[in-house]
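What you see is the complex with one protein chain gone and the rest in place.
Coming up: subunit A.
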Amino acid sequence: MSNLDTLESDLLAAIEGAETETALEEVRVQSLGKKGKISEQMKTLGKMTPDERQVMGPALNGLKAKITDAIAARKEVLAAAALESRLASEKVDVTLPLRPSPADTGRIHPVSQVIDELTAIFADMGFSIAEGPDIETDELNFTALNFPEGHPAREMHDTFFFNEKEDGERLLLRTHTSPVQIRTMRNQEPPIRVIIPGRTYRCDSDQTHTPMFHQVEGLVIDKESHFGHLKWVLQEFCKAFFEVDDIKMRFRPSFFPFTEPSMEVDIQCDRSGGEVKIGEGEGWLEILGCGMVHPNVIRNCGLDPDVYQGFAWGMGIDRIAMLKYGMPDLRAFFDADVRWIQHYGFRPLDLPTLFGGLSS
């Protein structure tokens, strides 16, 4: 028996001493392999007497089981250590910076974003979006809008013209989005509620004017909408657009050929700091023009101004974008400087909604 004890302690020591899975496998072969020491001992069982066998059999089987278990246990330890070591060797520097994802670097131009904001607000009030061509006729840009031929109001528009055609017609680039009012009223039965965003053109270029800019116009035509409704719509719009709880507005009589009465609208602002704060302070800032649609314009669209009435307003999209988001210079809107677009632009998935907030 002492042989077996010695064998056991030798093998267990060898197992404990195996530092690698290969070494451990060697120990297994040497002990439990076909020619292993335990296997060799097992072979001797056949030559033993039954009595000897009675004793040695269980002893050998016990040893075999013990060694098998010890090898398995050691194997687990070694495997765990090997994994640890592999993982340790696989370490990377996770502080390495990533490439920014395209959805992070892409930007929507502020003009597009503000048009989406306008759409969200006015869609909630039941307005649709109407559009028209940039190249317009004199009739739709001026005459139908009650600008008499040769009137000084026409000259104030600094119009871009195309060359006169053989039939004497001279097309122009629309100076405002108002011709779409005419197109809408001539093609759609009242009630009408539309906003009209789009590009407009005037041959004027300086610090605050660009030859192309964006306007949005609103038009409501039905049988009962009056100036009180107009005031409400604009007040609600300004609160929603500038995302303030309340805002003071001032309506001043003015003149536009296509509205009567006509008003200019100022909103409350604070210029005391470096930036203009809308809805605070004591100052006023002119933001839009509006009025009741002129009876002549309604008539020019084939409607009876004693039956139909309504209002219209118009403002600069670029301008309200500047007021809301703080761009200092209109000209930069059209320069496509990526630094400007990155700074003032909007992330592609930031779709303005009323339920999620226009800009948050």
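By definition in this document, a residue touches a chain if its C-beta (ideal position, glycine included) is under 8 Å from a C-beta of that chain, and two chains touch if they have at least 3 such contacts; residues count from 1.
In this text, contacts and distances are computed from a predicted model.
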**Message:** Out of "PTS system, cellobiose-specific IIB component", "Phenylalanine--tRNA ligase beta subunit", "Xanthine dehydrogenase family protein molybdopterin-binding subunit" or "Nucleoside ABC transporter membrane protein", which one is the UniProt protein name for the chain not included here?
**Reply:** "Phenylalanine--tRNA ligase beta subunit"
**Message:** Considering the complete complex, identify which of A:E21, A:E243, A:E264 or A:E280 is in touch with the unshown chain.
**Reply:** A:E264
**Prompt:** Which of A:A23, A:M42 or A:L351 sits in contact with the chain that's absent?
**Reply:** A:L351
**Message:** Could you pull out which residues of subunit A are in touch with the chain that's been left out?
**Reply:** 96, 99-100, 102-103, 105-109, 111-112, 116, 119, 122-129, 131-135, 149-153, 155-156, 160-165, 170-171, 173, 191, 193, 199, 201, 203, 205, 211-212, 220, 225-229, 231-233, 235, 250-255, 260-264, 292, 294-296, 305, 309, 333-339, 341-342, 345, 347-349, 351
